[in-house]
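The next block holds one structure in the form of structure tokens; read it before the comments.
The other protein chains are all here in position, but one chain of the complex has been omitted.
Going in written order, the chains are labelled A and B, and every chain counts its residues from 1.
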Amino acid sequence: MTLSDETAAATKIFFREAIIRALQEEMQADPKLTLLGQDIGAFGGSYREFDGLFDAFGAERVRDMPVAEAAMVGIGVGAAAAGMRTLVSITYMDFLMLALDPLVNYAAKLRFKTAGQLRAPVVVKTTAGAKGQGVAHSQCIEAWLMAVPGLKVVAPSTPADAYGLLKTALREEGPVVYIDHKRLFPTAGHVPVKAACIPFGQALHVRSGSDVTLVSFSYMMTPTLQAAERLNAQGVSCDVIDLRSLAPLDMATICTSVKKTGVMVTVEEGQLTCGVGSEISFRLREMLDGVKIARIGAVAAPVSSNRVLEAASLPDADKIVTCVLTLLNGKGG
Amino acid sequence: MIYQLQVPGPVPDVEEVRILEWHGEVGRAFEPGELVVELETHKAIVEVRASKISVLRDILCAEGDWQKIGAALALFSDEPDEPIPDDAEQLTAMLVDFEIT
Partner (left out) sequence: MSAHELLHDMLLIRTFEQHLIKRRDHGFQLFSSGEEAVSVGLCSVLNRDDQLLCSGRAIGPALARGLEPGLVLAELLGKVAGPCRGRAGRGHMALPAQGFFGAHAVVGGNLTIAAGVALAMQSEGNQNLVACMFGDGACGAGALHETLNIAALWHLPLLLVCNNNQYSVSTPRAAALAPQKLSDLAVPFGMPALTVDGMDVTAVRDATREFSDHIRAGKGPAFLECISYRFTPHSTSARESRPTAEIEAIQALCPIVRLSSQMLMDGEISQADLDQMKKDVNAAVQAASVFAEAAAFPDPAEVLHDIV
């Protein structure tokens, strides 16, 4: 695709605008779609990712809620089960813990336990990740959610994927957790002009290389791609995969890449224990023999609001480069 | 003297802005404190104001265009008819006041 083709087919917008566009299009298409959350009305959302929707669709379809996460999700789930379609905004992923009961115990089980009589088409949209806000406003708990049968989990890293994945989420028949990252909101990127969904379970191959496969998602794609660039300058060629969808996982794309490179490093911002990387690594071991594997994630400590300690706890390009070189030199894996 | 108006910074978290609105066409003279251009970040508006008497000579980024922090937005001059040199990209940065709202 040439630059002029790309410009013609896509328009550059802020990350939050990709979210607004997906919501606007889906709300127009489906009059039953209703948004619930804190500060999403006239205020437009903490990241202005709901800007304009209150004016366009009114207070009944863009509903401000009290600070009561269990009720936000519970009401969203109940309404969805009874024939509406809902998106519930939980500003910080840490606070989703307060609402796991309706999401995990009810929504994720509903289709199974009623033998298909009821389904809960609800999207829980939340924002993960560290950005100077401390121990209870920084966590990435997507791996917990991946372990729940009946839940789908997606986490875009670009405005285009935010748009396409959110649209798909809003057409699903069961519960979806859609995860943004605080550090993605200042970014902008090209989004196709033509409306289109991105299917779940399809990872994106974002950079081709032959020596090592780097697998990441969400904001961690930024340091991962920086590391790939630096490794390239040192003669290490990286194949980079953006998962986009965590449940379902696209193991086929990872497997194809690692067959070529023989080496995989996963990069996530959450905890390593029972993390996304652990899951991918073991599934890969079940598919391929003799692969070198390393995982990168947060250290086993709370994420402080202290700038020095926050940086010390999280992966960055330096740590990724070091990990890859150590693994390739045979000291890890 | 000819100056280059650049995207002012630093603005927290911001690498790139979108040009929202120019407040004047080429040829307009600005007084100190007058609003020249509004720039859009992911969640705020950056108001760029003239810090001295100067004339807008050329607009390098149209409304809706994107530009990085520190990159050129427009050319200004002290006098309305000073010739614009060919190496406009090398010009001195114009001092501006800016406010994030």
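The criterion applied here is as follows: a contact is a pair of C-beta atoms (placed from the backbone, for glycine too) under 8 Å apart; a residue touches a chain by one contact, two chains touch by 3 or more.
Quick caveat, the model's predicted, so the values are computed rather than measured.
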Neighbouring shown chains of the undisplayed chain, as defined at the top: A
Quick one: which of A:62, A:79 or A:160 touches the chain that's been left out? A:79
Option from A:106, A:163 or A:219 whose C-beta touches the chain left out: A:106
Option from A:152, A:167 or A:244 whose C-beta touches the chain left out: A:152
Which parts of chain A are in contact with the chain that was left out? 32, 34, 60, 65-66, 68, 70-71, 73-84, 86, 101-102, 105-106, 109, 111-118, 149-152, 174, 248
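The rule is short, and it goes like this: only the chains that are shown with their structure count from here on.
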Complex contact set, residues of chain B against chain A: 13-16, 18, 41-43, 66
Within the complex, which stretch of chain A touches chain B? 12, 14-16, 47-48, 183, 185-188
